[in-house]
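Complex shown without one protein chain; remaining protein chains in place.
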Amino acid sequence: MTSEDRTNPNREGIELPAPTSAPFVCAFGVTLIFAGIVTNWAVSIVGFVLGIVGAIRWWHEVLPDNRKECLPIDGRRPTIEVSPGGVAHLMTAESPHRARIPLEIHPYGAGVKGGIAGGIAMAIVAGVWGWVDQSSIWYPVNILGATVLPDFAHENATQLAQWHTAAFVLGLVIHACMSLMIGLLYGVILPMIPRFRLGFAAVAVPLIWTGLAWASLDIINPLLNQQINWWWFIGSQVAFGLACWFVVSRSERIGTMQNWSMLERTGMESPGIREMGGDG
Amino acid sequence: MSTLNAQPVGAPTPPDALPQTLNSGKCGMLCLIASEITFFGTLLAVYLFYIGKDPVGTPTPAEMLDVSVAPLKVVFNSIFLLTSSIWITLAVRQLARGNIKAFAVWWLLTILFGLEFLVGTGFEWYGLIAEQGFTIRTNLFGSGFYTVVGFHAAHVTIGLFLLSLVFVLTCLGKMHQRHTEKVELLSWYWHFVDGIWIVVFTIVYIIGH
Partner (left out) sequence: MTTLDHPGNPTRIKPTFLGRMHEWIATADHKKLGVMYVTTGLIFFLIGGLEATMMRWQLAVPGSTLLSPSDFNRLFTMHGTTMVFLVGMPILLGVANYFVPLQIGARDLAFPRLNAFGFWLFFFGGLLLYFSYFGAQGLYGMGSAPDVGWFAYAPLTERTYSRGHSTDYWILGLLVSSFGSIATGINLITTILTMRCRGMTLMKMPLLVWLMLIDAVLIMIAMPPLAAAQVMLLFDRLLGAHFFDVQGGGSAILWQNLFWFFGHPEVYILILPAFAYVSEIIPVFCRKVIFGYPLMVAATVSIGFISLGVWVHHLFALGLSPMVNTIFMGSTMLIAIPTGIKMFNWVGTMVGGKIRFDTPMLFSTGFLALFLIGGLTGIMLSVVPFDWQVSDSYFVVGHFHYVLFGGLVFSIFAAIYYWFPKVTGRMMNEALGKWQFWLLFLGFNLTFGPMHVSGMLGMPRRIYTYHADRGWDLWNLLSSIGVLVQIAGVAFFVWNVIHSLRKGREAGADPWDAWTLEWSTASPPPDYNFEEIPEVYSRRPLWDIKHPDDPDWKYE
């Protein structure tokens, strides 16, 4: 497209490529050539002839110059209603215009701390269960280890109540990783939740998570499934949610960097940038 | 009521968004070449994968490509194909200057050189098939060899066909300076066919040997 026809001073009509059946004929020919391979060579011959006919017509369209048709302007030209005002803005003192929510977030550190607190609370509840139910606090650790050490699932309750170094180390690592990850997620997600943050953290998520674990463990590892008391499971999840929520929501919120300039975000030292407004 | 190309007060005048160097024809041809490269790339990857994996063993690439082809002949043909790239560049340059006659001469030379390559391949294949009885079904090497070289030859054929079409139009006096652009695009395709041959030649006649 050249810059002349872009502004289109020509009021009578607008030039567009002329319709042509050449592509249709050509495509049909090509298909027949292929179809002949699995039917009869005569089909291919017909296809070839059609293809050539189509190609010749096509060349007549584009050689030496593209054929065009001139279409009349039909006058249906919609107007675009101007409606100034009436736009609800998300604005704050910090962000003069078009803020993106959330305006403030919890620092990642809060998520990490929340994860640690939640992990400890959860371990305590699980330990209490082990003590009350099986009179061994190693029981829940061993079960966690059993998710990756398949041999463990076959052991009976007394064996599971004893101390196993491998299971302890593995269980601890799994527990720490999961707690940190979920803590981080809480830290990121909680400010996005408009209402009922406590309900989300301490009721909804534990229930959903337990439900998922319950439904899939029955299929993935039914033996392991028998060793778990799901009511206590929910209890430990709720303990996690409560502790994590408590720590995260008490942390000081920080504003997002949405109004910062590129230079500020990269941490470059250049006084006065903020006042100049940056490149937003 | 407001129109779509009224510049709002205070708005910066929009720059022309489009790069001046890349027009539709060039962009389309480059894309076509890119997709052809992935096509040939697949065939060549398969060829490379199968080198030395033939359970039937004989005939090996070394045997076949030595006996009948006499590598010198292939090199000879390749030189014809590769130099045709030079002639087509010269032809386009003449057309850009409006020198139709000189254009026609260089263009014809390109066609003849390409034709020599094709005929050369034909003789090579005739030797292999009719005299040595080496076909696409003989073994894995045969399958790969005929497919790769065959698809390249098919591309040369298509190229020659299009080149001849332009030549006929030139003889009919329908080619003018303003067609330089379209002709140049065709020359890009021809360069691609030549370039691919260098890769095919390296893999089939040197690495796979």
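Going by the order they are written in, the chains are A and B; count residues from 1 in each one.
Note that a contact is a pair of C-beta atoms (placed from the backbone, for glycine too) under 8 Å apart; a residue touches a chain by one contact, two chains touch by 3 or more.
All figures in this text were calculated on a predicted structure; none of them were measured in a lab.
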**Request:** Write down which of B:Leu140, B:Ala153, B:Val166 or B:Val193 is the residue touching the left-out chain.
**Result:** B:Leu140
**Message:** Can you tell me which of B:Asn23, B:Thr89 or B:Gln132 touches the chain that was removed from the display?
**Reply:** B:Asn23
**Contacting the left-out chain in the complete assembly, out of B:Leu32, B:Ile86, B:Ile129 or B:Leu165** = B:Leu32
**Request:** Can you list, in ascending order, the subunit A residues touching the missing chain?
**Result:** 1, 6-8, 14, 16-24, 26-28, 30-31, 34-35, 37-39, 58, 61-62, 71-85, 87-88, 90, 97-98, 100-102, 192, 216, 219-220, 280
**Request:** Name every residue on subunit B in touch with the hidden partner chain.
**Result:** 2-5, 7-8, 11-12, 14-18, 22-24, 27-28, 31-32, 34-36, 38-43, 46, 49-50, 53-56, 136-137, 139-140, 142-144, 146-147, 151
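Keep this in mind: only the chains that are shown with their structure count from here on.
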**Request:** Flag every residue of subunit B that touches subunit A in the complex, lowest number first.
**Result:** 1-2, 4, 16, 24, 165, 169, 174-176, 179
**Contact set on subunit A toward subunit B in their complex** = 1, 3, 59, 63-64, 79-80, 82
